[in-house]
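Our next item is chain A:
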Amino acid sequence: MNNDIPILRLEGIVKTFPGVRALDGVSFNVLPGEVHALMGENGAGKSTLMKVLGGIHQPDEGRILIAEEPVVMTSPIQAKAKGVVFIHQELSLADELSVAENIFLGELPRKTFGRVDWTRLYAETDAILKTLNVGFNARTRVGDLSIANQQMVEIARALTVDPRAVIFDEPTASLTDAEKVVLFDVIADLKTRGVGIIYISHRMEEIFKITDRISVLRDGEYRGTLVTAETDEDKVTQAMIGRSLDLTRSPLQHEMGDIALEVRGLECGALYQDVSFSVRKGEVVGFYGLVGAGRTEIAETIFGLRAPSAGKILINGQEVRIGSPIEAIRLGISLVPEDRKGQGLVLGMNCRDNMTLPQVDDMTAGPFLANGAEVAIFDQYRDKLDIRTPGWRQQVGNLSGGNQQKIVIGKWLSMHPEVLIVDEPTRGIDVGSKSEIHNLIRELAAQGYAVIVISSEMPEVLHVSDRIVAMHNGRITREFTSDEVTEDSLIQAISGIASDKVA
Partner candidate 1 sequence: MKRTIKAMLACSAAMLGTAAAAETMTIGITQNNVGVDSYQTTYEKAFIEAADANPDVEAVVLDAGGDVARQIAQIEDLIQQEVDAIIIWPTNGEAVIPAVRKAKQAGIPVVITNSNIAEQGFDFVSSFSGPDNITQGARAAEIMCDKFKEMGTDTEAQIVQISGQPGYTTAIERAKGFEDRLPEVCPDVTLLESQPGDWNREKSQQVMEAFLVKYDDIDGVYAGDDNMGVGALNAAKAAGRAGDIIFVGATNFSVGYEAMEAGEYWGSIYQSPVDDAKAALQTAIDILGGKELPFLNYFDTPKITQDNMAEFDKPVF
Partner candidate 2 sequence: MTKENLIKQGAIWAFIAVELIFFTVMGDILSVTSKSFMDFENMLLLLKQSAPIGIIALGMTIIMVNGNIDLSVGATFALSAVVLLDSFSWPFMAAIGDWAIPLAWFFALATGLILGAINGLIVWKTGVDAFIVTLGSMLGYRGLVFMYNGEQPTSHLNWTLVDFAELQFLGLHTATWFLLLTALGLWLLMTRTVHGRNAYAIGNNREAAVNAGIRVGPHFLINFMLIGFLAALSAVVFYSESGSVNPNDGTLYELWAITAVVLGGTKLTGGYGSIVSTLGGVIAIQLLRKGLGHIGADTETVNLVIGLILITVLFLDRQLNRQGKEELKT
């Protein structure tokens, strides 16, 4: 393999934005038939690098070579024409259009007068879909597909041309295990066809499963390339964040109190049915399941954002009706939502205002806002959660993902809730911040909060939970204590396999 000419080679790429050196001399190469992982914390420069590769940004210095030929790319379509294809992390689909139109977006086959050649379009799309072994066809409206199937559409985009290099940006974020297998098959197939693959992911287990080499970026700088077979997670982590991480389960053990929250037979239409569980003070309950299993919807119901069609919610043994987030907050329930930017934060507002938003009514002196009280709260939780920001006036949109998430958590901690629900607390957050947040969750439980953690990442659930609730298709399939849980049994429970046996 080493004798091969690199299919894609980057040489000393530098890209600066006003005031920031986003990429600083990045060089690495991808060989034909290689899966090359690109790792780095958020903000390390991965996405900038991808935009440079995709022709969205032009590098200030350095060269890009495809098959040892220097190229200048000015648009994604040009990159694709040169055989460099992107699979975007955030779903980049037009959901009113058909699967075929999405897969061939930007390059619909034409007839005369700019007409779309529908026959060819559908034929080619169906051929691609066949290799992916999916249950929908070219004419399906993308908006009618599940998230996972939409991800498959995204992946299918790579297969419209004969690619020389494919860049996968967090492709598994919303895939089921079965779908992951299909994806990995696709990658393996591309590999055998001599395609070079850049694979971006935060998930170590995947990286070690499918990649050949790992290149690491830190603060825009290239930190070297490791051969996967010769390294381990710790070394990669060290390269990424400059130190080791303690990945073992937090030893912090503590007494548990009374039941803070209990749910009996809760149901919300077709979203989930017959959900019963309870959380004690000082306990972390993990909810594990696939996207669409109904976990987030349960959290939203408890937080007053959805009206349950049946069942009861009890807080400290008292049955309550929760009609809105305001009532939920009054009852001491807090929700750190799944979509941080869409649901958690007002990105255009500053750090302090975001943090004090739920209690802004109480932060007054006379009719006016009490500036001092607000700043005091911000300072307190900035110190407590170690939020790194130049000051409270900083717009939240300018912070890193980890710090943004801490603002959201700080927002709720400052309300002194009894029940804290965190939904995908570390989605899109880099490894370093991830473990900080995990430790924080454990600490909060130790202080007597009842915590629910919803996550799609098994290591996360295993790491933070005292008890794990597995869900499949809108129902709870099984509950595990942290002692009895194994990865296999958990996977079975969320795939619905074990549900018959256990239930």
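Just so it is clear, a contact is a pair of C-beta atoms (placed from the backbone, for glycine too) under 8 Å apart; a residue touches a chain by one contact, two chains touch by 3 or more; residues count from 1.
If you want to know what made the cut, all candidates are chains of the complex that A comes from, given by their letters.
This is a predicted model, so every value here is computed, not measured.
J.: Please find, within this complex, the candidate from 1 or 2 that touches chain A.
T.: In this complex, the candidate that touches chain A is number 2.
J.: In their complex, what parts of chain A are in touch with candidate 2?
T.: Residue positions touching the partner: 54, 56, 75-78, 80, 86, 88, 90, 92-97, 101-102, 105-108, 110, 113-116, 141, 144, 268-271, 300, 304-307, 309, 324.
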